[in-house]
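Inspection log for the structure reproduced underneath, given as structure tokens.
With one protein chain withheld, the remaining protein chains of the complex are depicted in position.
Chain naming follows the written order as A and B, and within any one chain the residues start at number 1.
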Amino acid sequence: MQKDKIFILLLTCLLCAFSSPTLAQTLLENPSPKDTVITRKNSLVLHIGGGGSYYIAGINLRPIGLENSIQRMSAATTFRLMWYPNHRLRLGIESGYTNFYSYRVESGSQKGRVSLNAIPVLFIWSMPVVRRVNVYAGLGTYILNTHLTYLGEVKSKVISLGTNFAVSYTHPFSRLVGIAAEAKFMNAFETKDATMSLQVQLVWKFFQW
Amino acid sequence: MHAFYHKLLLFFLIALTVCKPAASQDTAFRAKHAAIVFPYPMIYEKWRSSIGFTLLTTPEDITEEVRIRIPCGDFRVLRRISDRLELDGRVMFQILQNHFSLGARYVLPVSEKLFLSAGDDIGYWFGILKLSGFDSKASGWANYPNASVGYRTKKNLLITLAGQVSFNYNYQAANGQNKFSAKEFYYNGETFTLALEQPFVNKKHLTLAVSGIYNYFYWQTWSLYYRTNRKVFYPQVTVALIL
Partner (left out) sequence: MALCLIACKKEYEVIMPDTSTWADFNSTQTTPIPFASRTPMEGIYGLTAGASTFGEITAIKWSYAIRGADTTYHLSGFFGTDIAYFICEGKRLHDSLLFNGYWRKMVSTQSGIMRLTINPTNGSNILLGSAPVVDSNKVTIAGVFGNGNDEPRQPISFTYQRKLHKDPTTFHILAHRSGGRSSDLLPVSENSVAMILKTPEFGSTGIEIDVRMTKDGVPILYHDNNLNLRLVQKSGLIGPIENYTYDQLNAFVRLIHGERIPTLREALNAVLYQTPLTFVWLDTKYVGPMDKVQAMQTEFLQKAAAAGRNLQIVIGLPTEDALNDFLKLPNYASTPALCELSLDDVKKTNAKIWAPRFTEGTQNANVDLVHAQGRLAFVWTLDVPGFTEQFIREGKFDGILSNFPSNVAFYYYAKR
């Protein structure tokens, strides 16, 4: 419920951002032309980066007789390939890796650990909203992997539908390369797992036509 | 129901408050084939259409592990009746189940940036399942009063917020030789949609929409259950290319 509200509020922020009358291009774009046909080139842009994430969804862990301590912070990486057509709206795919959460358990002399990580595979739409600021919205799947070590070892996998929303600021070094700071919300909604992430990314326009 | 109309009124009041009228009239907005959801009067063309798909996810606690993840084809057509009146037809096709709707909507330009619409559609859906262990079919009628507010940004990004309620009636189902029908006319729920329409590639425009469907019964899940004991939330994404 809490993460649903965060999602809705983020969506509202996106709506407000989209409706801003000061829409402009990033420095990685050609200047905006007039009317509905924009005489821009098509290009492919790669985003690679990483940072930290914090698991924000609820966890109702009460293994009876087991003491546990939950770790919600972990590293996160992103790999994103975007197609910039000759208009404002962009389309791409995104993957990456993050550990959602982990916890240790202890019962007498028996110790163990559970960790849950995710590999997102998402279709991404993005738009610039103001100069150098882009918003992203994605829909796809999260490949979730759990690793249990307690009274034996188990590795198990499940696929969940999910979304993500991100806002990034890109500082260009040149017409082809820049560095971006990104805040991202990832949500595997079928399994009710969600995380917030802050990342730094290399942005590279590697192909243009 | 009472609370819903309060929220709908509040929503329109907020929309009207935050959207400011432009300084001058823009009669040069020749947005041919640029909008299908956005309530723009069809002054310059007779027909508009779009083709795309919707993707809906069903709640696990209702449909369990049989979660529908198959896209549904979505074809929509608008036909001009007058400057402000349009016929609105839509076909959603998913092979095992399909939905048709036809209605009219009245578009009201408030300013060069702000547009309103109100309409009503009649819908018919049917589903057939004849596989091993199944000899089922069902159909039903629905009525969809709807309204929307559209805001046109300077950069030709069209933003639409739409609300729709649904009333179901004349549900018919058959399993083998056994038939069941419910002629009850009942309030089924609400749908809210946020749509963005803008140029995508060359001269083609794209509709991207996200909807929150909140119903007791949704036609795509006819084979799984009849009616739930509470409104169920179905999030849906729509992607359509305006032809």
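Going forward, a residue touches a chain if its C-beta (ideal position, glycine included) is under 8 Å from a C-beta of that chain, and two chains touch if they have at least 3 such contacts.
Treat the numbers as computed from the prediction; the structure is a model and nothing was measured.
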item	value
Contacting the left-out chain in the complete assembly, out of A:69, A:156 or A:174	A:156
Contact partner of the left-out chain, one of B:73, B:89 or B:212	B:212
Sole contact to the chain not displayed, among B:55, B:81, B:118 or B:182	B:182
Absent chain, residues of chain B that touch it	3, 7-8, 10-11, 14, 60-62, 64-65, 129, 133-136, 161, 163, 173, 175-178, 180-182, 190, 192, 194, 212, 214, 225-231, 233
Positions on chain A contacted by the hidden chain, ascending	1, 4-5, 8-9, 11-12, 15, 58-66, 101-103, 105, 107, 114-116, 144, 146, 148, 150-152, 154, 156-158, 190-192
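Methods note: only the chains that are shown with their structure count from here on.
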item	value
Cα-centroid distance, chain A relative to chain B, in whole angstrom	29
In the complex, chain A residues that touch chain B	11, 15, 18-21, 23, 32, 35-38, 85-89, 125, 139, 161, 189-190
Residue ranges of chain B touching chain A (in the complex, touch as defined)	31, 34, 55, 57, 60, 67, 69, 151, 153-157, 159, 194, 196, 198-203, 205-206, 208, 210, 237
